[in-house]
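A protein chain is absent from this complex, but the other protein chains hold their places.
First chain written, first letter: the chains are A, B and C, and each begins at residue 1.
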Amino acid sequence: MSETFAGFGESSGAGWRPCIVVVDFIVGFTDPATQLGADFTAEVEATRELLDIARAKGVPVVFTTVAYEPHFRDGGHFVVKVPALKLLVQGSTWTEVDERLARLPSEPLVEKKYASSFFGTPLASMLTSFGVDTVIVTGCTTSGCVRATALDALQHGYRVVVPRECVGDRSQAAHEANLYDIQTKYGDVVSFPEVRDYLSKLN
Amino acid sequence: MSETFAGFGESSGAGWRPCIVVVDFIVGFTDPATQLGADFTAEVEATRELLDIARAKGVPVVFTTVAYEPHFRDGGHFVVKVPALKLLVQGSTWTEVDERLARLPSEPLVEKKYASSFFGTPLASMLTSFGVDTVIVTGCTTSGCVRATALDALQHGYRVVVPRECVGDRSQAAHEANLYDIQTKYGDVVSFPEVRDYLSKLN
Amino acid sequence: MSETFAGFGESSGAGWRPCIVVVDFIVGFTDPATQLGADFTAEVEATRELLDIARAKGVPVVFTTVAYEPHFRDGGHFVVKVPALKLLVQGSTWTEVDERLARLPSEPLVEKKYASSFFGTPLASMLTSFGVDTVIVTGCTTSGCVRATALDALQHGYRVVVPRECVGDRSQAAHEANLYDIQTKYGDVVSFPEVRDYLSKLN
Partner (left out) sequence: MSETFAGFGESSGAGWRPCIVVVDFIVGFTDPATQLGADFTAEVEATRELLDIARAKGVPVVFTTVAYEPHFRDGGHFVVKVPALKLLVQGSTWTEVDERLARLPSEPLVEKKYASSFFGTPLASMLTSFGVDTVIVTGCTTSGCVRATALDALQHGYRVVVPRECVGDRSQAAHEANLYDIQTKYGDVVSFPEVRDYLSKLN
């Protein structure tokens, strides 16, 4: 997956008013015992380190969760295609943000039904009212909700940054393939230290 | 890329009122001489065969193109990340549907700026007013606009079907990786004969 | 407000697979003691009568509520323009559907932040997965969330029907002015008995 094509994969860079979107680091995904989950300890800890800097700097942080009404009529054909999602009933522990991220009461939690954090949610409106120009995507899974969120962030007009060590997947092959696609077409896939330094230098 | 995970990759099936969405089979992509393009002869021909059945059956067909105003201010950071896109100026031959598909005057052509055929376009409204329940995605590229369209079709509430022989990519590895992701999470990746038979049996 | 213009205000009619969307008949609006509310007893009762028929016929019913996180950062400039909205905190009684409508556990409840029931919510995806072709809008207020929902229903590709007796407003003048605009441009404003008969005759 190392082909390069001329005219693809340039850097779109980062702006001055970033937001960190933490995608689906909820118990149903970070508990390796579930069908949905895997061991994302390293990715959660790297994300936490970014969040601590962001909080000190006043950079906005938004979390997402996936949660369905008990009848699942709000899940369309997604819950048919991926029945493992039926674990995620509104109000259940599975839909709560992983406590290692220490979500603050002032940090919005967006409930979604599908892969993209923007789709059918108020996320885009929030980012606009916050004056954001860059979306830093962390969370899981790289091949699912992370990629869908990175794609939609670009489509909504944002610069997109994905710190490689802050996103994870059940499958290492899918993880790599999707980072390749994101870097080629949708946003800049960069190292954790690079994002840490970028955030640290913001005024 | 052959891992299987319990609770993923079930069939979401097809309904009774499909639409074929032909994604970006425009000259800029189907001419192998461009930076964007590749030789999609087989995929175009397979798609044409489906279109002929659809037209005979009254199944709606919608085409998409990518086209920018000459200033490219409608391309956001996408044209920065993928400067090859700057070939696609409104009114240029590159943005025209490949003539081998023989687009009819009654078949809508949706102009988009980003990867998903739904994003920032009237496609979803059209499909609703047509009474569609299933989106059959053909076109290019598998790792770009096809996958983004399949994802958004699911997110909009449709059943999604991708006939494998009708979608193509510059990179065979990216093609396979993205079909795997679509089949695992967003829609049914099936063979061309299966879709041909499905369409042929519609009343 | 009785001008007629040629080429406006034709009937767009109703289809065969309607859905009733009950907009914001929540305690914060139906309790006349609040800043947001008014006495909508007659409108709630007329809506309930339609719901009873819909339930017997298997016509889908969706409710909406407005609810904000306690920090109101999800309310953008709407809660600045209309500070009365700050009553509607997630989990409070004010955000619950009026019990006279006897919402069933199988009837989805969509949480929104703005006026349109479609904006930033999964409503459109739900209606598509239900196979709906017609949206019957009831609720409050005519000049706010009802009109915004009727507009967006049209924009999403649906036929729109507003039963006059099932929608209400704080201001009678605003009620009439907005029904006029809806009837002129977005959907058919008809009488309660007409909608009742339409639903009763569905198979």
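One rule holds in what follows: a contact is a pair of C-beta atoms (placed from the backbone, for glycine too) under 8 Å apart; a residue touches a chain by one contact, two chains touch by 3 or more.
This is a predicted model, so every value here is computed, not measured.
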Residue among C:S106, C:S171 or C:S200 touching the omitted chain
C:S171
Tell me which of A:T128, A:Q172 or A:S200 is the one touching the absent chain.
A:T128
Listed in rising order, the chain B residues that touch the chain left out are 69-71, 73-74, 76-77, 105-106, 108-109, 111, 113-114, 120-126, 128-130
Could you please point out the chain A residues that touch the chain left off the display?
124-131, 133, 155-158
Residue-wise, where is chain C in contact with the chain that is not depicted?
1, 3, 5-13, 35-36, 76-78, 80-85, 114-116, 119-120, 143-144, 148, 151-152, 154-155, 157-160, 170-171, 173-174, 177-178, 180-181, 184-187
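Methods note: only the chains that are shown with their structure count from here on.
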Could you check if the interface between copies chain B and chain C is built from the same residues on both sides, meaning over half shared, or from different ones?
same
Using the touch rule stated at the top, which two chains are linked by the largest number of C-beta contacts?
A-B
Geometric centre distance via CA averages, chain C-chain A, whole Å
33
Taking the mean of the C-alpha atoms as each chain's centre, how many Å separate chain B from chain C?
35
Where does chain A touch two or more other chains at once, residue-wise?
76-77, 114, 120
